[in-house]
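One structure below.
Shown here: the complex without one of its protein chains, the others still in place.
By written order: A, B, C, D and E. Residues from 1 in each chain.
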């Protein structure tokens, strides 16, 4: 069960509105690696968790924090959208000049075109559950498999992409308020990258799971002769220069091998004739 | 530019058809962590790569291999769908018995209902670009950010989820042909988990990137006082027991700290009145 | 900012697992009118609210409650999925009988086919962010317009559809645990229908908004001669029998009129020739 | 069965093209609350209707009218897109000036970027089945439950959001032709809001359905002690000031109660260990 | 503007309900090639048409007919869903037997699992705007380009896939009512395939458009040395045996040529270093 406090976890108000930048910030709410994803991902992982209590508790802690991050960004977007030039006005001298320059196009239309139009038409200058191109967040962005090592790796990747995107948005703005708020969220992403690396170490050192995930599957059931081979599917062998091409494998269970000129091991596929009542084309 | 050889990379034909299992195998083609995802992800990362040639080459090698994995699974699905009972037939004695037992429902309908109906209606007993519930694969499953550490972590997570799903499908079948083919794909997933761990080590040891991603962003621009704090958003402190709650942070740049009773640092949000021409509700 | 308590708002455990029913319950989590929708809808409406504080506070209260409803249903699904027959086993006598009856199809496959396969392959017997056919929840399900009467009507409709669906699921189960938990959620839906009706009355009696929404738009700018006309677009006049066809209009500003035989008021559309550089077909 | 007349229900041609505004108008065709939604929603409700003939007839009347509204807006979009500057041209003096000002960016590109590019590339300056950000209309926008009170409330909400959006688009344009056409559609939305309020009154006064929907479900099967309680999930009690917090409930069957400090009624969730063959992480 | 008649264009009622088959019929309503697609496609093509009046008129005729086809199929689905076993009942002797055989699973659940659960939970035994796996119809299924030859080819393909799917559904049923209704729709698909072939001949013989579409683009602007070459991208030369590999090209403007061993004509791609402020990985 959940509770809400009215104060934001952290916030500095943007110095001035910027409806185009507001569009871009949506990526951090409703994008693949936005706060809606990490919130839902950690909560579902916590609710589905059948492992040790400390993992379940930790997952729900972080998931609960992320709800508040959506709140911060939604507030920022509302402030950035203030006074967006969305309604038609008397044409001023200035508009006439720009309109002339822009081939007759009203400059207000250009700004409208650079905004997300749904910020005006649909939400009335509020945030939406979408990304920076207006594509709605969806449930397939959530990963929750029940295998904690697989899932902690998902979380690590989400926080890596998420911090990268937050940093890019930081660089795109020179508004001190925006930058100050983002510098808090970026710090939290730093923590969360460290958190998932720590959780991976914690889990692996407990012996519950290791590489290759899932480690409880008896490895003799896989074709182990191909478990440590790099197949060079392109001409040229620059790919032989990496750590993955030679030496001990990362799981310590094999030796990397480089197949410079790999050949198929299987047959040509041969499909039986089509089922007549489905009217496919046969030989 | 790409070339095709007719032989499959590896393949053993299923011993007998099973249209329900064919539905499930679609997850490995068109699911979030299916072969379409890793193929497209590695190819786009390779095409967009502005880093060292060995990474670009390696990404395109593995991406090219994955196209062939879709081919293997599409062939398996076509074989599993053979003779699926999709057309109405004369009712036999046996049907009459089951129909009676099933409350008048034709048993063939039950099997049809357990299949993916589009395997009959849409593809004529062939594979489709969808997952195990018939939801189509989509381009948001692809991650390609230009930052290689962020992306290698994405790849590691995709191969972890992917191997987990392949292993689950292995356990769901007792068909020796299906199991033999999957045991090859599972071995390749083992390699690919090792590969991305090796690529991460290779990249980090080159000094190009490390935690927190992106590491070139000056960390003094973030609110570092919050960069290593765990916020306990729920009652109870089981989450204090993990590696993430105390000790040196994983990036070696800080010390984990546990906030048992975290309080908001920001103000209550205060939005300005609505823009009159958009007809929102004000105070 | 948000906090979590470990206890569920309400819960009685299902008496026995039922993986097919678990699939159906997903509708209440990730369907158009599931708990993810109302949670996100009320939170976004609250965060975007520029109206009186009591509305914002109330919206965030209810939105926060709904997070806990997802938690309840996710827990129910995990319990319903226990021991789902997802792995291949030694064929027993019973299987042989059913298999014979079912035309050689393994009965386990039939159950697998009746489940949501992603409950096994993707989530490892946990809930997902999808509806009862596995379609992911998405952000377009959220309505938040900034106009509170429009939005309270959205909320009323969501709770009406939501309670209807919960009641249907209640009728589909005879498990006392499932029914007890649902009877709590149904009661909350009763409250929430009453709540939105009360909020509509509260808002309308404050004079801030009334029919037609948005009421601040000067009605003389619309073609008022058509504002209270029913157009009978089909043969037959059964539609003349309703309250909408005669008498005072509901907003008290007009008189309903029934156009039995409506004719177009506009011209035939006439498009200019295609732009040559886009190579459309002209006259 | 349906018939078509060539004349539009109503139409005034835009005075001048405006490709950016054309993008925005798409919201009224293919957005969540666009004409495609109401058309499909009323038609499906009519086709699925098992209630009195007057409701079915009325639903099909209004649904049929809405097809013609798509036609009106599609024609408007085609006119707004005329002569859109989509093809490369000789650079004129004016372009050189703006280009210089815009940092070398061709002003034509700016206009192209402000348009929906698919209006040029995909439809050849015609309307599409998408919203104002190019997201395609989809079938989940349609609500048709078989319970007419639930559905009339859906219709009321759709017309409320729809009129709000049409009014916003009216304010965004100063083109007399556009405004005249919209003023007709806004009038129809006025009628349709009144229509659904009337239909609700008609249905409720018939005794077929009332609050809480569905009213035929025996209310003693729900946990009635929670059916009229407001749970205050946030600090502060501004939400106690509304009509929903005290007094007779809107359905007349209870008394509102305000829980200032609500506590969980359920247990901590306890999931059983993971199923071994699915390789989740256990305790 | 549109009108509705209450009688269906054609209809014979199914002899008995079949909720699983009802699920499958949804493909013909809301699938990629369902009636919603052709209806919307022909209407949008008609509304966007800037060519001769006979084409516009014809497109709107056929589009209007297709609305009535959705109506026919929606009615069929409602009849097929009658008495679907969706509510829990007293367990009878028969259920006990099957339940025992099915490993304790209630047979009603199996039927529920074979149905589309949304037919019970969401639509109350009515049709929905989705396909046979419950995926919603969406606007990207509509093709309307403004080039009539391109579009007539789209229409021909849609009717070919559509008739194929209708025929498959015909074969899947032995209900005389279902088959009779489908035999009408199949006949209409026969007409519509012939119609689009005729429209293509009509258009080509008018000289307005021919192969390659769009034919007004000056062919000397393309690299004509590659305009009639078949590139053999796989080992083996079975593809040399077809009509496409030799002889006059179909547009009469070239000669087919077979490249048995094609080689790249372009350079290795070389991307510039990453933009520093976006924190990608460079060399």
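The criterion applied here is as follows: a contact is a pair of C-beta atoms (placed from the backbone, for glycine too) under 8 Å apart; a residue touches a chain by one contact, two chains touch by 3 or more.
Bear in mind the structure is a predicted one, so any value in this text is a computation, not a measurement.
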Visible chains in contact with the missing one: A, B, C, D, E
Of E:129, E:149 or E:178, the residue in touch with the unshown chain: E:149
Selected from D:8, D:28 or D:49 as touching the chain missing from the view: D:49
Of D:17, D:30, D:146 or D:162, the one touching the omitted chain in the full complex: D:146
For chain B, the residues touching the chain missing from this view: 1-9, 30, 36, 40, 43-44, 47-48, 50, 57, 60-61, 64-65, 67-68, 70-71, 74-75, 78, 122-130, 136-140, 142, 144-147
Interface with the unshown chain - residue positions in chain A: 18, 20-21, 23-24, 27, 31-32, 85, 94, 97-98, 101, 107-108, 110-111, 113-115, 131-135, 165, 168-169, 171-174, 233-236, 264, 269, 271-274, 276, 278-283
Interface with the unshown chain - residue positions in chain E: 5-11, 32, 53-58, 60-62, 64-65, 71-72, 75, 78-79, 82-84, 86-87, 120, 124-125, 135, 138, 140-141, 143, 145, 147, 149-150, 153-154, 156-157, 160-161, 163-164, 167, 170, 179, 183-184, 186-191, 193-195, 197-199, 201-202, 205, 211-214, 217, 219, 221-234, 236-239, 241-244, 249-251, 254, 256, 264-269, 271-272, 274-275, 277-280
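As a working rule, only the chains that are shown with their structure count from here on.
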Given chain C and chain D, the chains that contact each of them: A, B, E
Shared chain contacts [chain A and chain C, defined touch]: B, D, E
When chain B is superposed on chain E by its C-alpha atoms, the rotation angle in degrees, nearest 5: 120
Repeat of interface A-B, chosen from A-C, B-E or C-D - more than half of residue-number contact pairs shared: C-D
Between chain C and chain B, distance of the C-alpha-averaged centres to the nearest whole Å: 28
Residue numbers of chain E (touch at least two other chains): 1-6, 47-48, 50, 101, 110, 113-114, 122, 124, 130, 133-136, 145-147, 168, 171, 278-279
Chain contact graph, described as a line, ring, star, complete graph or other shape: complete
